[in-house]
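Only one protein chain is missing; all other protein chains are in place.
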Amino acid sequence: IPPEGLYAGEIVIGDGGFVFALEKRGYVKAGPWTPEATVEHPEAVRQLHREFLRAGSNVLQTFTFYASEDKLENRGNYVAEKISCQKVNEAACDIAREVASEGDALVAGGVSQTPSYLSCKDKAEVKAAFRKQLDVFMKKNVDFLIAEYFEHVEEAVWAVEVLKESGKPVAATMCIGPEGDMHGVPPGQCAVQLVKAGASIVGVNCHFDPDISLETVKLMKEGLQAAKVKAHLMSQPLAFHTPDCGKQGFIDLPEFPFGLEPRIVTRWDIQKYARKAYDLGIRYIGGCCGFEPYHIRAIAEELAPERGFLPEASEKHGSWGDSLSMHTKPWVRARARKEYWENLKPASGRPYCPSMSKPDGWGVTKGARELMQQREATSEQQLKELFQKQKF
Amino acid sequence: IPPEGLYAGEIVIGDGGFVFALEKRGYVKAGPWTPEATVEHPEAVRQLHREFLRAGSNVLQTFTFYASEDKLENRGNYVAEKISCQKVNEAACDIAREVASEGDALVAGGVSQTPSYLSCKDKAEVKAAFRKQLDVFMKKNVDFLIAEYFEHVEEAVWAVEVLKESGKPVAATMCIGPEGDMHGVPPGQCAVQLVKAGASIVGVNCHFDPDISLETVKLMKEGLQAAKVKAHLMSQPLAFHTPDCGKQGFIDLPEFPFGLEPRIVTRWDIQKYARKAYDLGIRYIGGCCGFEPYHIRAIAEELAPERGFLPEASEKHGSWGDSLSMHTKPWVRARARKEYWENLKPASGRPYCPSMSKPDGWGVTKGARELMQQREATSEQQLKELFQKQKF
Amino acid sequence: IPPEGLYAGEIVIGDGGFVFALEKRGYVKAGPWTPEATVEHPEAVRQLHREFLRAGSNVLQTFTFYASEDKLENRGNYVAEKISCQKVNEAACDIAREVASEGDALVAGGVSQTPSYLSCKDKAEVKAAFRKQLDVFMKKNVDFLIAEYFEHVEEAVWAVEVLKESGKPVAATMCIGPEGDMHGVPPGQCAVQLVKAGASIVGVNCHFDPDISLETVKLMKEGLQAAKVKAHLMSQPLAFHTPDCGKQGFIDLPEFPFGLEPRIVTRWDIQKYARKAYDLGIRYIGGCCGFEPYHIRAIAEELAPERGFLPEASEKHGSWGDSLSMHTKPWVRARARKEYWENLKPASGRPYCPSMSKPDGWGVTKGARELMQQREATSEQQLKELFQKQKF
Partner (left out) sequence: IPPEGLYAGEIVIGDGGFVFALEKRGYVKAGPWTPEATVEHPEAVRQLHREFLRAGSNVLQTFTFYASEDKLENRGNYVAEKISCQKVNEAACDIAREVASEGDALVAGGVSQTPSYLSCKDKAEVKAAFRKQLDVFMKKNVDFLIAEYFEHVEEAVWAVEVLKESGKPVAATMCIGPEGDMHGVPPGQCAVQLVKAGASIVGVNCHFDPDISLETVKLMKEGLQAAKVKAHLMSQPLAFHTPDCGKQGFIDLPEFPFGLEPRIVTRWDIQKYARKAYDLGIRYIGGCCGFEPYHIRAIAEELAPERGFLPEASEKHGSWGDSLSMHTKPWVRARARKEYWENLKPASGRPYCPSMSKPDGWGVTKGARELMQQREATSEQQLKELFQKQKF
């Protein structure tokens, strides 16, 4: 697929979330969530890219999430100083390109929201942060660019404007739900602003489960139609069920980030998601946090009739469970069929736990004192104040 | 740790389950569950070993689960023919040794239950299958041997007898619960028989969650004490909650193997498991299916006070959530403490699903027609009969 | 309380639902839900009235729900023929008055939606049905009138117009949720129309749980304020939790009407409801299906500070569990306090059941063939067609 493929409306399968997958594998620290593994443990990043490629991804995103200089230097995380922003971004590009060449995937350079914006730095300063990453992407000649994980459309627009300077195609996704961005801008309006700023693909990523994300993209689609603005649609939701979360998504859930296991979606949930996304007219279909290679494979398997082929990793997977016909136990072989897995309501095995949680709703966003970027680690005193606040 | 370490009663941390982890990564087929990835994709197997090593494993098990000749040649899976049993086992040894040398881990060669036994082949034939694997382990000079995943103590004893011929230390675990083996032999009696056959470490692996597994090891311990037989204890349970399963464990649960996500245990569940296991006197503490590297890290972190050090992967992990003090959002920073995670009751996000399931209970075991090894794929007609049986 | 009390804004406590309570006691048939027990078993109706009075009800509603002539003569229920509409209504008035005199309660004559309306009969015919009941209420000199359980505001307005002919105060409640009536009229607009038709008290009853009902009354309040129309507010919700039901309320839930037990609200849920209702400005606070005498007592206990007294039945009940200080077992005595009960998350004891259900949504309402009133019983053929429809 040449970069133009993104425009012609073919199905493009994205990849899954790197920070969550690599956290579980031992290479990313939950909290800062920064991608210095590209320098420290390239073999681990390379292997994950390879697994997504094998699973059917047409796009490998450079592992540059939260790799802006200000985020690499926040609250006691000194990656910028120890390694440097440039090296982290460069290594990410090299690894992605290396693996992409093993198949026929595109490499997309990605930027995401910055502490600078949340700390009320001005437009020029925020843009400078994106430009620093873009310089690397241009030097390494990525195929296209993605601005992703933005809670405020204003910052997302700034990012798109910077990325657009490159002349390369730009995709833009926000981590919002049907209620819109943190300033209350509805999804439809966000989409229109992003396209007007230069994005040719728009949609959502992260923060919400597949169902809620599709609902949001649907609102974007309607907003674009109403404004008579054209763009391709994209969705990269969580692989966690989040029916109970509020405006700010899964980070508000009490289970975030170390107790989300019971919410992990099955491959069958993802096949249903892929079909729904396709039917809604979305053509860039991928995932975010929680998506493992087998979830991406589920997208590729569901859309195999439309794409005309199965991904490489399907050599080790039968459609809708049919490899179970090779199982030793007869009652497991009896599960080798679509009807069985399609209708299963999987139990949590946790009778002492509820099925939904009340999300935190601190109502804190851009400009709030507690959101300010700070170089030094959170102090004991600062933590104590937060613990107090949590309780009452 | 020299192999003798296993005897002196130091804490030995095992690794996690390979077939489930590599199935999700795209390299193992659910159904046959055979380990030909050692030949086909050594980089994937190597990376998983490395992650467990980084997470704190003292032992790397060769990825030779279900690598007996008869299992590699069953129901349409033709690995023995295409690759050969010897090559799969050799590659597994090479990869494990290569990664073990990156740290100071031991390599353990593993054998598991055979279709031959279930098909009522005689003792000599079953033993021959184990011996074929053992020959490779000896040639590759593994540090010690594990007989694991046995449903019948009779077969496990045969395996131990074969492995013992090598003169190397032997550990033996069965995939049983408190009800005992499939022939009704209680756990305590199983343990005694295994030690008498030559095992110096006994315990359980797979099929049940940490709580039930510890209950079973406790029964083994009591059986050994009553018989005045000495051995070290070992537990490698599932990383799935299975309070609802019956005698045959999680393969009976309707969610097996493609809908188990909501049952996945958290790292905090594992810290509690590691502590309980230690307090029970178990010194070889690891995991089986569902265990990812971060679960093994949780064992290593829980037992860091006893062991005196943290694993390498803890560079990217704060104890009991304290790396969250570096999170951008204040309400997530407020979760940076043990009390929070220790008491969390994580929601499933699945309000339309139950918390427990009724397991299948077909009552089929050794000798049943449907369990017989067969070279050719399960036929359509055979499947139809099973679907019928499932319904009524 | 004189009838005027209803206007002055004092707190008026309603009673609970008769059809569900008497169904469980053996005097009402689920399906037709008609009140012929007033004639057949007056002692049972009398006792239930008495229990509500003791629990704190200021109003006893005549048990005339679904006592219009057309409903008493529907689908094989021949009450009109066997007993007569007039006798059922008269007996209901006599019993309510008799018990009301044991305390100082008001008697309210009630009418509810008719099969005639659903069968598209014209305004005159529908009004005639209400007038027939009103004649009895006037003869028996009830204190005021209630039009309740209307799914269509058009019919509710007709009912209010008829009742208003009496010169007595009229309250009107609809069984709708935030989405409005079955024709899509929003709650605020329904409220305005009802007041303009002559109701001095408006609100909702039945079909939804306390939370959703209060949300609906809030919308009514806002509609009235926006239209600068004055009225008192009233709520008589279900005593079942129904977070999962759609526009048509609990009758769509698969558990209706014989599997609702796990949804029954506790007395503590009701105390929270009463407080929230009061804070919202609602002054006529009662209940509908599922409300048992102890639920009404919970309203009276919660509002005792405002009302200045406790109901008679509180002789046998301590506030927020304090009578447990008299329990034999010490751990139960330890539960004798508000903090305990206020925060309890009661378990269902049903690990194989989900927490929410998907409601039926047949989209059938006024005018649909299957809703037509018919004198004769539903035929086998008609039932078969419905069973078919349910499955697919």
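Chains here go by letter, A, B and C, matching the order in which they are written, and residues are numbered from 1 within each.
One rule holds in what follows: contacts are C-beta pairs under 8 Å (C-beta built on N, C-alpha and C of every residue); 3 or more make two chains touch, one makes a residue touch a chain.
Predicted, not measured: the structure shown is a model, and the values here were computed from it.
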Chains in view that touch the one left out, judged over the entire complex: A, B, C
Identified contact with the non-displayed chain, of C:Gly9, C:Gly31 or C:Gly281: C:Gly31
Which of A:Ser200, A:Thr242, A:Gln271 or A:Ser355 contacts the chain that the document leaves out: A:Ser355
Residue touching the undisplayed chain, where the options are C:Phe137, C:Trp158 or C:Trp268: C:Trp268
Residue touching the undisplayed chain, where the options are C:Gly259, C:Gly281 or C:Gly367: C:Gly259
Touching residues on subunit B - with respect to the absent chain: 345, 351, 354-356
Absent chain, residues of subunit A that touch it: 244, 351-358
Residues belonging to subunit C that touch the chain removed from view: 23-32, 43-44, 47, 50-51, 54-55, 74-77, 115, 118, 209, 240-244, 251-268, 292-294, 297, 312-313, 315-318, 321, 323-337, 340-341, 344-357, 360, 362, 364, 368, 370-371, 377-378, 382-383, 386-387, 389-390
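Quick note on the criterion: only the chains that are shown with their structure count from here on.
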Furthest chain, CA centroid comparison against subunit B: C
Copies subunit A and subunit B touch via same or different residues, half shared test: same
Inter-centroid spacing, subunit C versus subunit B (mean Cα positions, whole Å): 58
Distance between chain centroids, defined by C-alpha means - subunit A, subunit C (Å): 48
Centre-of-Cα separation between subunit B and subunit A, whole angstrom: 32
In subunit C, residues with contacts to at least two other chains: 351, 354-356
